[in-house]
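Complex shown without one protein chain; remaining protein chains in place.
For clarity, chains are labelled A and B in written order, and residue numbers in each chain start from 1.
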Amino acid sequence: MNVTGESVDAIRELINIGVGRAAGLLNDMTGTHIRLEVPEVRVLRYTDLPREDRLVDGSRLSAVTLMFRGPFSGMSMLLFPDKSAAVLIAALTGEKIEEGDLDALRIETLNEVGNIVNNAVMGSITNVLGERLVYSMPEFREGSITDIMGESRSGAYDWVILAVSQFTIEDLWVVGNILMIFEIGALDRLLEKIGAVTGTSP
Amino acid sequence: MREVVMPKILVIDDSGFQRKVLSSVLAGEGYQVVTAEDGEVGFEMAHSEAPDLIICDLLMPGIDGYTFLKMAREGGLDTPVLVFTSDIQKSTRDICMGLGAFDVLNKPVQKESLVPAVERAIRSRERV
Partner (left out) sequence: MNAVSSFTQCGNLDILPAGVIVIRPDYTVVCWNRTIEEWTGIPRVDAVGRDLREIFPYLEEKRYALRIQQVFEGGPAALFSTQFHPHFIPAPLPGGGSRFQRTTVHPLSEGGETYAFIFIDDVTELVVQVRAYREMRDRALREIDERKQKEAALEESEAWFREIFDSVNDAIHIHELREDGLPGRFIDVNAVASRMLGYGREELLVMTPLDLVCGEHSRPLEQIGREILETGQAIFETEHRKKGGDSVPVEIHAHRATIRENDVVVSIVRDISQRRRSEEALAAANRKLNLLSTITRHDILNQVMALKIIADLLEMERDPAVMAGYIEKMRFVTDTIEEQVNFTRDYQEIGVRDATWQNIAETVRKVTEGLSHPGVGIVTATGDIEVFADPLFEKVIYNLLDNALRYGGPSLSGIRVSLATEGDRLLIAVEDDGAGIPAADKKNLFQRGFGKHSGLGLFLSREILAITGMAIRETGEPGRGARFEILVPAGKFRGNSVPGVTRE
């Protein structure tokens, strides 16, 4: 797979912009400063995804996923270690929540948080690229990273772009990851668009 | 005919994509643009190139934007610094202003907001 450093750099900046907006919205909701880290963007085989250290940190994860299709397809997700999701909801709603006690209403609340973050990230990408995509509704999933990705793989492809952006909700000590997986079939189209916008060639 | 020397702007950003986009917009306005890919090189160039304005990213590996602002202030650098970040949190803006930034602008580049901010920053220095 030949992806130039410039393309990866461009993808990272697009994601950065989305994460920055998401942080602004999360800050509004939690009233807490969100510390951001430099996002990591890597090209890797789909089958190697579950072995990514940053993803498997914690056997039980909670995620709000958003699938997208169109000129490029893939999945964006907000990913928390198990306990963090409950801490976050407790902070957002002012409830006292036992660890792991997520009922329909609380899951929906977490869905909204994921919706805000995912939409911000996707919005920034589609904005810059001027593309229209079709999205699924946000979906809450729990389990290992393999459980969460589930049958999301839509095509016969080997390579994906993995973008991980870690953030910390400072007062709550909640660490989350924004994770994007672009299918490789879509990757050429994405890089093409980036090239067109930035004047670089993929 | 008197030759007008256009102000020099130093762009510090780890993203080549951002450096390229910013440079093309600023060059299009007639500014001289020099770039640095991290805070450390940027801090050297802030002295060696004697720019009229510095535009600095926040999230960078190594010396990030916050550290750069601190170093600039502690080093007595009087060049105005515009922070250019995708982070839209008000708390982030407050931190940067507290560290002596001239202004904080949000990515992505929007010519309509970038150019007036650059002009304001450069004028502020001329007045000093």
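Rule of thumb we're sticking to: a contact is a pair of C-beta atoms (placed from the backbone, for glycine too) under 8 Å apart; a residue touches a chain by one contact, two chains touch by 3 or more.
Bear in mind the structure is a predicted one, so any value in this text is a computation, not a measurement.
For the chain that does not appear, the touching partners among the shown chains are A.
Among A:L49, A:L66 or A:A163, only A:L66 touches the chain left out of the display. Taking the complete complex into account, A:N118 is the one of A:S7, A:S62 or A:N118 that touches the chain left out.
In the full complex, chain A touches the hidden chain at residues 25, 28-29, 66, 68, 92-93, 98, 101, 103-106, 108-109, 111-112, 115-116, 118-120, 122-123, 126-127, 132-133, 135-138.
Methods note: only the chains that are shown with their structure count from here on.
Here the spacing of chain A and chain B, counted between their Cα centres, is 29 Å. Put simply, chain B touches chain A in their complex at residues 14-18, 20-21, 24, 59-61, 85-92, 106-108. Chain contact summary for the complex, chain A toward chain B: residues 5-6, 9-10, 12-13, 16-21, 23-24, 27, 33-34, 36-38, 124, 127-128, 198-200.
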